[in-house]
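Just one protein chain is left out here, and the rest sit where they should.
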């Protein structure tokens, strides 16, 4: 389980979640994204195409990151959620908080 | 798990053990073979090609059947044992008690 | 959304129905360390699938709910105290998978458990764990002392 990070040609930083985003690794994700923000990144896209499951701590970490990025006029967006993960955002109403795009390609075009 | 029974052109009755030959179904096998003997069958070949495992009760049932057939000048032979099942007969030295042939075809030719 | 939403909160020990013939029980004892959560969730999910829980419910409903329960047990129940353990018992019966998570802590605030809802502030950082458990499994029970939660997943 790990996080990948790459800068797209469009300038968006894409963070891939390989495996689970849960209580035991959410700090690692937060640190990576905050480091990127410190380095100047303002548009961050989290790619969940290879993600198994997310728990409430993981959701909390995403909410926290979204806030922090907003404070520096940046934005965190989400893409690649499968049906289960989408359900998770719907259940917690967090689908209203984030811009969620089906595919990463699509998200990059619109960001 | 069940036992199949067919009479080969050579006159040998072939009994197939589908699944396990164990404490819970050994009586069924014994009954089938004894019924065949009562009906006149003297050459019985037990085919283990589709057998998962045999326990000591199953071995006991085979020993018992071999004895009973010998009493009426018949014979019980074995074929189709995989490596594990062969090991079982070797461990219990029962490989010396039975005529064991690798394939059913071969066994039928020689019976 | 096909997730069933029934909840039963009862302040007494769960008395499991006596299975007619065989009952299968799987137990895992875990140290109070968040690092083991993922592996424990995997182990339990794998064995439940082996016993016929649908892949979808094992992958999502069971995994998320169990992950929440384990995190709570380790963080709040055992306060990450290395001397304490978390005990997971899965009892598999004909109709149900019962997944119990018990910690060695002082127990739950029953109020927190009985009135679980989404945090009023949509942007709250926490407070969604028990709510998710309630949403994802068919029934939830709390044990007498309040340090054990039993999550019920129906087989179908």
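Order of writing sets the chain letters: A, B and C. Residues in each chain are counted from 1.
Assume contacts are C-beta pairs under 8 Å (C-beta built on N, C-alpha and C of every residue); 3 or more make two chains touch, one makes a residue touch a chain.
These numbers come from a predicted model, not from an experiment.
Engineer: Write out, one label after another, the shown chains that touch the chain missing from the document.
Structural biologist: Looking at the entire complex, the absent chain's contacts are B, C.
Engineer: Among B:2, B:49 or B:87, single out the residue that touches the unshown chain.
Structural biologist: Of these options, the touching residue for the absent chain is B:87.
Engineer: Considering the entire assembly, which residues of subunit B contact the chain that has been omitted?
Structural biologist: Residues 1, 19-20, 22-24, 52-57, 59-60, 63-64, 66-67, 84, 87-88, 90-94, 96-97 of subunit B touch the chain that is not shown.
Engineer: Footprint of the hidden chain on subunit C, which residues?
Structural biologist: Subunit C touches the chain not shown through residues 19, 21-31, 33, 36, 39-40, 43, 46-47, 50-51.
One rule holds for everything that comes next: only the chains that are shown with their structure count from here on.
Engineer: May I ask you to sort the chain touch graph into line, ring, star, complete or other?
Structural biologist: Looks like something else, not a line, ring, star or complete graph.
Engineer: Between subunit A and subunit C, what's the gap in Å when you average each chain's C-alpha atoms?
Structural biologist: Measuring from centre to centre gives 27 Å for this pair.
Engineer: Just the number, please: Cα centre separation of subunit B and subunit C in whole Å.
Structural biologist: The separation of the two C-alpha centroids amounts to 50 Å.
Engineer: Between subunit A and subunit B, what is the separation of their C-alpha centroids in Å?
Structural biologist: Taking the average C-alpha coordinate of subunit A and of subunit B, the gap between them is 64 Å.
Engineer: Which residues does subunit B have that touch at least 2 chains other than itself?
Structural biologist: Nothing qualifies.
Engineer: Could you pull out the residues of subunit C that touch at least 2 other chains?
Structural biologist: Residues: none.
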